[in-house]
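Working notes for the structure below.
A single protein chain has been removed from this complex, and every other one stays in its place.
A and B are the chain letters, set down in written order, and residue numbers restart from 1 in every chain.
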Amino acid sequence: MTASSLSTSEITIYRQASRSLPRLGLRYLRRHPAETVALCWLILLILVALLPAVFAPYAPNLQSLKIRLAGPSSLHLLGTDELGRDTLTRVIYGSRVSATVGLLSAGFAAVFGIPLGLIAGYFGGYADAAIMRVVDALLAIPGLVLALGVVTAVGGGVWPLMLAIGIGYIPAFVRLTRGSVIGEMGKLYVQGANATGLSPVRIMWRHILPNIMSPLTVQVTVAVGLGIIIEASLSFLGVGIRPPQASWGVMLKASYGYLEQQPILSVIPGMAIILTVMSLNFLGDGIRDWFDPRARG
Amino acid sequence: MLAFVIRRLLVSVVVLFFVTIIGFSITHLLPGDPVTSILGETSSSEARVRVRQELNLNDPVVTQYVKWVGGALHLDFGKTFRQGSPVSTELRTRLAPTLELGMTSLVFSFVFGLGLGVMAAVKRNGPMDHLARFIGVIGIATPHFWLGLLLIVLLAVKLHWLPAFGYVPFNENPSENVKRMIMPVLAISLGQLAVLVRMVRGTMIEVLEEDYVRTANAKGLSRLLVLRRHVLRNGMIPVLTVAGLQVARIAGGAAVVETVFAIPGIGRLTAEAVQGHEYNVVQAVMLMSGVVIVLANLLVDIAYGWLDPRVSYS
Partner (left out) sequence: MGFVARRQVSRRRFIVGGSAFSAAFLAACGGSSSNNGNNANTGNSKAGAATVGGTPPPVTQVAVTSTPIVGRALNRSARITLTNGVDIDSFDAVSGTGGDGQQFLWTVFDNLVSYDAGLRLTPARSLAESWEYTDPATLTFKLRKGVTFHDGTPFNAQAVKVNWQHVINDGSRSGATADLQAIDDVQTPDESTAVFKLKHPDGGLLTKLCDRPGFQSSPTALTKYGADFKTGDYKRNPVGTGAFTFDGWQSSNYIRVKRNPNYWQKDAPAIEGVEWKIIPDPNTSLAAFQTGDLNLLWGVAPDRFVRAKSFAKTRFGQKPGVSIGALTLNTARPPFNNAHASRAFSYAIDRKQIIDGLLAGTARPAATWVGPGNAEFDPNYQGLWFDPAKVKAELQQAGLPDGFKFLIILGTSPTDLQLMQAVQAQVAQFGLKMDVQPDAAYTAKFQDDHLGDGFYSAYSGRAEPSQSFNFKDAAKGVYASSGTKAIDPQFESMLADLESTVDFQQRKTKLYKLADFVSDHGWDIFLWHADTLAIWNETVSLDMFGDGKPHLGQRDVSVTA
């Protein structure tokens, strides 16, 4: 469905580039409050994740068993967790881990998925068949099960999680890229490039890729959100980030047993995940709108 | 049509071959071996050596793979290590809860996803549209297990409306079965529902603006008729694409949701098997879910042609 809208995106880019981009951006945001809020939240998140020490009131692993499970107070704005650590501090440091896992896994999937999709779509034939059968096989294994298997095999931590979650998301990128490439193949600019004898790599990379960036970007935002959710699910099943490091998923799992006693402990990381994934989706919608106003979804 | 199905089935075999390779690689990448699961902690080192031999664990990986495939073709997936019962029996007893959970979730998310999506698209910015957009974002963003626990605390512990956990076969006690399925189905469906609502709404809006719909409207055909004849049919196509993927998503979600609600299904079996060195179970489950998902995708492809005569089966 995205492929059909691509021809217009090309035109849109040229049209918009001719006007003042910042002014257009501002006008767009004024008309789309949800996207604006989402963007602000994500910017805040990035700042906090980059500089946790600046925002966090305490050291991330500072325990005080005497004040565990305390409610909000002037000393601990969001209360303390099951080991008496400051919840605000933990959620700030947790943002760093969760965001890293989300970004890295999406990046991993894109880095492998997009080139494979380009090759499959551009060359077709046996290359296409071979790539797509492996992709189909990957799709036939539930992503969470695949991730669980990989993390159990490789061990916990940010990098294994990137691998585990990223692998499961490669097929989505391959399929989307391939579909978009096939949509572009018949177009004049590709035929022209082929006729001038440019190398396939150059055509794929310099000509086709820029024209299919819009759906891919949307896909990345979705993948980042999904990565955060899968990390949380893996934490629930007991694998993933190593303690005492915090991620939102780890916090959600640890506070799970205290939902009735100290609900805020569970609500804070839960809301952080929900807000972030929602914002990423709004951002995706915004990007789609921006490039292709017709495809409002 | 028949030729198409046959060719697709042949391709499916290739896909399943890759599935077994992936499944086999993952289990054999898992550090450690299942010997402790089989013999218990107190086993002697001689017994360990013996069991390793019995399990062919000392063979080259390729030989092990061939032996496994040979067994799998006869539906012999070996035995579970911890309890020593045949994997095929284990799968059979675990199938019913997961099938019920999966099918109900699929139907639930489709019925509500389609209904809500269409209503939202027809009356944009109306209350249904707002609800659809809300579900569309919140559903994707909420982790299954957290939603599950919130439901347990609210509906079981606080309000005493529903039992908190477990599974009772439908033929044993229909009302208990339904009561115990409500929360798991909600927990697992919300995410799928969200994806579908977004998809349906987006597609419907697009279709509603197509020329042929405008024409039909202009001709004075009734709104319902237009919706049924032109809009729904065309809108279903992208929805179908998602449907194939949903099956895999639900299978993954089942691992978490069945653990939360203590449902004795395949998902929980898989999650426990992956972590507990149960090679035979993991490989069998991967192959089985592979078969189901591949078949689901085949059905989707056939449905394409039925919905859209322009699609040819070549």
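Simple rule for what comes next: contacts are C-beta pairs under 8 Å (C-beta built on N, C-alpha and C of every residue); 3 or more make two chains touch, one makes a residue touch a chain.
Source: prediction; values computed, not measured.
> Could you tell me which of A:167, A:216 or A:254 touches the chain that is not displayed?
A:254
> Who touches the missing chain here, A:25, A:210 or A:243?
Among A:25, A:210 or A:243, only A:243 touches the chain that is not shown.
> Which of A:39, A:83 or A:185 sits in contact with the chain that's absent?
Considering all chains, including the one not shown, the answer is A:83.
> If the missing chain were put back, which residues of chain A would it touch?
Per the touch rule, chain A residues meeting the hidden chain are 61, 63, 65-66, 68, 82-84, 155-156, 237-239, 242-244, 253-254, 256-261.
> Tell me where the left-out chain touches chain B, residue by residue.
These residues of chain B touch the chain that is not shown: 31-33, 35-45, 47, 79, 82-85, 90, 93-94, 149, 152-153, 156-157, 160, 163-167, 259-262, 264, 268-269, 272, 275-277.
Here, only the chains that are shown with their structure count from here on.
> Which residues of chain B touch chain A in the complex?
11, 14-19, 21-23, 26-27, 29-31, 137-138, 140-146, 149-150, 153, 157, 198, 201-203, 205-206, 238, 245, 248-249, 251-253, 255-256, 259, 270-271, 274-275, 282, 285-286, 289-290, 293-294, 297
> For the complex, which residues does chain A have touching chain B?
For chain A paired with chain B, touching residues are 1, 133-134, 136-146, 148-150, 152-154, 225, 229, 232-233, 236-239, 249, 252, 256, 259-260, 266, 270, 273-278, 281-282, 295-297.
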